[in-house]
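Let me give you the structure first, and then I'll get to my questions.
A single protein chain has been removed from this complex, and every other one stays in its place.
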Amino acid sequence: MLNVSGLTKRFGGFTALEAVDFTLLPGEVHALLGENGAGKSTLINAICGTFPPSEGNVQLDGRSLLDLSPLRVREVGVAPVFQEFSLAPALSVLDNLFLGREATRGPFLRRGEMRREAEALLSRIGFSLPLDEKVSRLSRAQKQMVEIAKALRLSPKILILDEPTASLTDGEAEKLFEAVARLKAQGVGILYVSHRMAEIRRLSDRVTVLRGGRLIATVHTADVTDAELIEMMVGRPVDELFPEIHNSPGAPALRVSDLSTATGSIRAASIEARKGEVIGLAGLVGCGRSELCRAIFGLEDISSGEVVLGETPVAKPRPDRMIAAGICYFPGDRAAEGLALNRPARENVSMAGLRLRKLSRGGLLRAGAEPEVVAGPLDKLGLRPMMPERRAGAFSGGNQQKVMLARGLVDDFDVYLFDEPTVGIDVGAKTDVYRFIKQLAESGACVIVSTSELPELLHLSDRIYVMAGGAVVQEIARDEASETAILSHYFGE
Amino acid sequence: MSVTTDNPAPAGPSRLEGFLVNGGVVLVLLVLVVAVSAAVEPRFLNKLNLMNMGRNFAFLAIPALAQMLVMTTGGFDLSLGAVVASGSVVSALVMRSMGADLPEAGVAPVLAALAAALALGLAIGAFNGWLVARFNISAFMVTLATASAIVGVVLFQTQGIPIYGVSEGFIDLIGRGRIGPVPYVALIALALVALGIVMQRGTRFGRHIYAVGSDARAALLSGVPRAKVLIATYALAGALAGVTGFLMTARLGSGQGTIAETLAMQTIAAAVIGGVSLRGGVARAELVALAALFLTVMANAMNLMRIDSKFQTLVLGLVLLGALALERLVLREKTE
Partner (left out) sequence: MTDVMTRRSAPALADRLKPFSLPLGIVALLLVFALIEPRVISGANLRNIALQTSFLAIFAAAQCVVLLTRGFDLSLGVTVSLVSVGAGMAMTSAGVAAGLAAGCGIALAVGLFNGLLIGAIGINAFVATLGTSYVVMALASTLSGGFPVAPLPPAFNAIFAQGSLFGIRAAIWVALIVLLAIGLMLRFTTLGRRLYLVGASARAATAAGIRPAAVLIAAYAICGLLAGIGALLLTARTGSGEPNLGGNLTLESIAAAVVGGAKLTGGEGGISSALLGALFITVLSNGMNLVQVDGYIQQVFLGAIIVLSLILGRDGARR
């Protein structure tokens, strides 16, 4: 049904996708597997018409999709559900479901009809959503469900699901799987992107593995083991990806006790971290682990509880004070919160250290010294290309991440908080980030890593705290840690 | 219907927040101003004064609706005042050239004048919308520039002198006409507000305006024609401003190029006090009308009490800042 052949996509000098073939049959669930940066989103985007490929062809039922706008591609039967939502937050769920395709009589909306149709649709796919609530008031999982329902409303031939369960609970995911099964039975082809082996195994008929923009293999799911799939994805046995960290837990560096935030995103969370230790924070997106990092750093209002840095309690964390006190925070959303994208890399590196004597005296910048101050950290992290005067936004994802991380080396910090440190970066950059974490921990700093990647948790951390619903539900020591041990606590039991 | 998740939706608005959001503050202030004025100044509830307020309300509420539409898409229209002035001048010019003050002219010149004011407003608005949509440039700067250009043309044409020769019948009917105690222009304004509500709540175009202002990318991916919606919105706003100019000509008995110099700013104030979000996507016509009514009544009360016009400006500024500060401090949004 869907036939992709020889697809190549270059961005400037960078080849994101090289001669990839891909087919999707009616009534098939075809999983797309690959690390971040492997080319999965480029492939999906090329199919959806977001950007035209440099070479190759995309055909649906023999008809080329290449010259169609994203909107037309959707109209001919391709329904993508991205992680980034295409919902208007100020409108209600009902309005969003029908946005752009409202049922009307003349210029007027036929609300009754839309409501009936929406209810029928939701009961067909087994989702339960408040139709009159504004989308901005929904949880992430609910938004995800609206997005999926919206895509299904058009009875597509092909459904593309990009990590659809990343923010769903087990129960919700189960509903989604049932919906997928029903659609499959109806002959819809489903392109399913996920990291989770269990899902891939349960749902998919075939798996295509991408790595570094190249097609590694397309196999029948039943014919391969999980380990084989992972090795295809990573390109080497998993153990080689992660450096061995020789840690020596020392004095307490950070203690959080009974911390709750004003928004309720964290409830009475307590953790403890020592110098020279890597602590993993595990949990679903929205479980509160990102918010915990933010609250410690002073970016979320704390309603009760205590943050103790070394031996000193911090009354009211505030980013500038926490930096001065020795905490460095790397946000998970690099583009929105990590970097000033239209400023040079140099300024982004020195941003958190402007008060330091090596960068300024009495409010005057030491403009002459600055390039040298930032060169060391950037060199150590291996920025490529090494062009500190270039706009931060002009670098690839992995190198943007390095620009942000370089901040941590401009000053001496005792505690490093990483939120999703490897989101959207390629394998090479990932190993650089892991090496960075290793160096920090081995030089005696305390490192806290909040991540949704299980392998990172398992290979990097000495201890893991699992969070669910804003609370810390379990602490797991390194030798007890396993994928199942962590996952079993994701839903709070 | 509800969904249980490990990540509950943000709690619904508290009653206080709900009240504030739904124009409660403006309503309370309005009642307060009315009560105090009625107690202190007997002339306030005088029939003539009420009619006067009704007319003034119309001349603020109609362009405020226009401003609201544009702001719903996340923009601004600073050229509304200039369009009102050009609408006034054009309708007077058309009537004069058709000999509207002659008894035998009939209604044709008046209708022609209305059509001309509408068409001019529509054209200017569509041009604004096209610039904003096609070149993706700031609505603020675009409409600032077109405002400058329109005012230039209008004043060049009139040299700042009012244009007479407007039909007496027209002035009598539209400018002074009323049903019982309610002036026609106030009725027209109310009708337009009602239309606005229907459009926002019940039409596809209304949904699309919200969608474009709420998340332009999402709207585009859902098949909402962003450019068309923007152009239509600005055009509609321009048309409303053109009509306002036409009605003002009826009220003043002449076309004037210098009316409405500060109107654009006043409409923005009314919209903001009426709860329209500057980030787009949030607006309700009835609340904007309420805010326009409040501003009109307040200005009228202060006039009656012989409060200096400078002081009135001060009060307007403080009310605007107060409303904004209240919105930020009480409803401080958790997400930026």
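Which chain is which? They are A and B, in the order written, and residues in each are numbered from 1.
Please note the rule applied: a contact is a pair of C-beta atoms (placed from the backbone, for glycine too) under 8 Å apart; a residue touches a chain by one contact, two chains touch by 3 or more.
If you're wondering where the values come from, they're calculated on a predicted model, not measured in any experiment.
Q: Using the definition of touch stated at the top, determine which of A:341, A:375 or A:471 touches the missing chain.
A: A:341
Q: Any idea which of A:394, A:471 or A:487 touches the chain not displayed?
A: Only one of A:394, A:471 or A:487 touches the chain omitted from view, namely A:394.
Q: Which of these, A:174, A:226, A:258 or A:320, touches the one chain of the complex that we don't see?
A: Among A:174, A:226, A:258 or A:320, only A:320 touches the chain that is not shown.
Q: Since one chain isn't shown, list which residues of subunit B touch it in the complete complex.
A: Within subunit B, the residues that touch the unshown chain are 76, 131, 135-138, 140-142, 144-153, 155-156, 265, 268-269, 272, 278, 308, 310-314, 316-318, 320-321, 324-325, 328-329, 332, 336.
Q: I need the residue numbers on subunit A that touch the omitted chain, in ascending order.
A: 11-14, 16, 42, 51, 297, 299, 319-320, 322-324, 329, 331, 335-343, 347-348, 351-352, 354-355, 359-360, 363-365, 367, 393-397, 400, 407, 424
Simple rule for what comes next: only the chains that are shown with their structure count from here on.
Q: Nearest whole angstrom, what separates the Cα centre of subunit A from the Cα centre of subunit B?
A: Measuring from centre to centre gives 44 Å for this pair.
Q: For subunit B, which residues count as touching subunit A in their complex?
A: My answer: residues 1-12, 202-205, 207-208, 210-211, 213-215, 217-224, 280-282, 334.
Q: Across the complex, what residues on subunit A touch subunit B?
A: Those residues of subunit A that touch subunit B are 70-71, 74-75, 85-91, 95-96, 99-102, 104, 107-109, 111, 128-131, 133, 137-142, 145, 150, 167, 169, 171-172, 263-264, 284, 286-287, 468-469, 491-492.
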